[in-house]
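Complex shown without one protein chain; remaining protein chains in place.
A and B are the chain letters, set down in written order, and residue numbers restart from 1 in every chain.
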Amino acid sequence: MYDTNRRVENAVTPKDIKIQARKVQVFYGDKHALKDVDVDILDKTVTAFIGPSGCGKSTFLRCINRMNDTIPIARVEGEILLDGEDVYDRRVDPVQLRAKVGMVFQKPNPFPKSIYDNVAYGPRIHGLSRNRAELDGIVEGALRGAALWNEVKDRLSEPGTGLSGGQQQRLCIARAVATSPEVLLMDEPCSALDPIATAQVEELIEELREQFSVVIVTHSMQQAARVSQKTAFFHLGNLVEYGDTDDIFTRPKDSRTEAYISGRIG
Amino acid sequence: MPLSWAFFASFLLAAAGYILGRSRAFATAGPDARALHSRPTYHGTSVGLMALLPSLGVLAVAAILRMAGVLTDETGPVVGILALVAAVIGLGLGVTRIGRQYQARNAVERMVLGLLMLCSLIAIVTTLGIVLSLVFETGRFFQVYDWKTFFFGTEWTPRFQGNSQLGILPLLWGTLYVSAIALLVAVPIGLFAAVYMSEYASRWVRGFVKPAIEVLAGIPTIVYGLFALITVGPLLRDYFAQPLGLGNSGTSVLTAGLVMGIMLIPFVSSLSDDIINAVPQSLRDGALGLGSTPSETVRQVVLPAALPGIVGAVLLAASRAIGETMIVVLGAGAAAQMSLNPLEAMTTITVKIVSQLTGDSDFNSPETLVAFALGLTLFVITLALNVVALIIVRKYREQYE
């Protein structure tokens, strides 16, 4: 079903590869949710996962930082290498892993704390700062990185839940960025936002690419086309096609991909 | 029950009214029952209710008047006949109303709705009854006893001959001391148990422990009281109080507090469980996704988010502890004193309500009437705690709905 030659065609040099997935299978109880997924995700690149609902794209995303561990019936097989180390190795502590692989969720989920404390949460638990001044620096940097600093710099002690939806989502991005991750996973980050807020977040993603590898799950093909350099199309638990975004949208090689992007399945 | 004959006769009349109304409706309708606005059954029910309700009303009013002393027992037959007359009039009125256009169903539904409303008012009546009986008798108490001595007196020595010292402070002290110990036991244990159950326990453990904790909740307080009396009390006396030289009493504040704490564990844990589960999963995911450990998630995100709800739960538990009776009656003792030593016997408001109101009571003496003043104090304290707790919990729920 998935032709490995295609990856070779894309001429990926191993040095750029951040995440390598090999034969990843996910089961929810008896349900085989993800079948034999092989994919290489590049550093400092935006990779989009697209596909119809229930195709396994979010499931795969949650495998990368082992968020599936929190679901008792989920079982993962195969290997996912981050910088050559299998994240499912018995010696890996998911806590340490998640500090390196940050995540932004579908719905903005700021903690019921102040804006400052929201952003400072990650650095605090991972002990990234030695003193308050350093922490202030990290918070400011993260908020600037999330293009939120100018909007909130005068009200850092107000609750994060009081911000608008788009601001909340950027706050969550800032929160994820503050722990200096190497990979940023985004699970449909704009699905709960209005078009203006969506545009702001998309702009932000473009900037984030300079620092990390960004993996984004999205329902919107336009969004994938706008923000990503690489796109993977999932269907019924299979990775159908993976390649440069331009190629996927203009010259899809698989008939299912073509059907999806032309709106016939989905 | 002197008027039971009138009671049963009303029901018989109502049944007769039902049959009469129904057949009358059939007769009016002619061959096609659809000519009627309402089905014949409703016509029957309407007549039956119109016979029953007035006569029951007469009986109820008469019963209340007799309790209030306005009517004497001799008026019984008169009242009974009056009730039956009301029933017959209602029945006659009902039968004459039957016709093709008469909206019997709507009439029945109005009457039923009235009955339903009446039932929902009983809660209000109960509260009024509680407040009235407490306030009225407390008023009588303060006529024969100085209120300042009651609220600020530090001595509790009721005497049959009169000249009693009835200061509430030692009882209040005992109540608060026992409740504080109970909460010190119940809140950490209940909270940790709830956290473990909702965040860590496997389904197998939950399936086993949850019902077991529910069993703890279903055990009547008298059982806890007996447990305090025959097990915990002697244990604390023999292994703590006597060796440490802190007392010689089988009943003590610590005994009652510990056992009451056990009783409150399921209360705290099930309330906390609800509250913790109301914290959205997305917040947990957010924290875990940033790389916090599950315990950091609980301590730094879930519990702070649930804090108002948990405070509400603790207040409710405190109100329970303060109002609890049987455990302190059997476990805390009867000595009204203000001491810091938890291994000494002390007493509570509820214990003294029981001891002043059981046995032969003279409802004119301050020694008996003081129980109502104690009851009012207890009612006000628990009511305040409950109202505050309910407001907090309600606000908290709305936050995540």
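One rule holds for everything that comes next: a contact is a pair of C-beta atoms (placed from the backbone, for glycine too) under 8 Å apart; a residue touches a chain by one contact, two chains touch by 3 or more.
Throughout what follows, contacts and distances are computed from a predicted model.
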Record-based protein name (UniProt) of the chain missing from this complex, from "MbtH protein", "Aspartate carbamoyltransferase", "Sarcosine oxidase subunit delta" or "Phosphate transport system permease protein PstA": "Phosphate transport system permease protein PstA"
Shown chains touched by the chain that is not drawn here: A, B
Contact with the hidden chain (one of A:55, A:82 or A:205): A:82
Options B:46, B:221, B:255 or B:347, residue touching the unrepresented chain: B:221
Touching residue (missing chain; options B:5, B:152 or B:363): B:363
Residues belonging to subunit B that touch the chain removed from view: 1, 67-68, 105-106, 109, 112-113, 115-117, 119-124, 126-127, 129-130, 133-134, 136-137, 188-193, 195-197, 200, 209, 212-213, 215-216, 218-227, 229-231, 262, 265-266, 269, 293-296, 298-299, 316, 319-320, 322-326, 329-330, 350, 353-354, 357-359, 363, 371-372, 375, 378-379, 382-383, 386-387, 390
Hidden partner chain, residues of subunit A it touches: 82-83, 85, 87, 89, 91-93, 95-97, 100, 125-127, 138, 141-142, 180, 182, 211-212
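Following the convention adopted for this analysis, only the chains that are shown with their structure count from here on.
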Cα-centroid distance, subunit A relative to subunit B, in whole angstrom: 53
Subunit B residues within the subunit A interface of the complex: 202-203, 280, 282-293, 296, 300-301, 304-305
Contact footprint of subunit B on subunit A as seen in their complex: 65, 67, 70, 72, 94-99, 102-105, 107, 109-113, 121-122, 125-126, 172, 175-176, 179
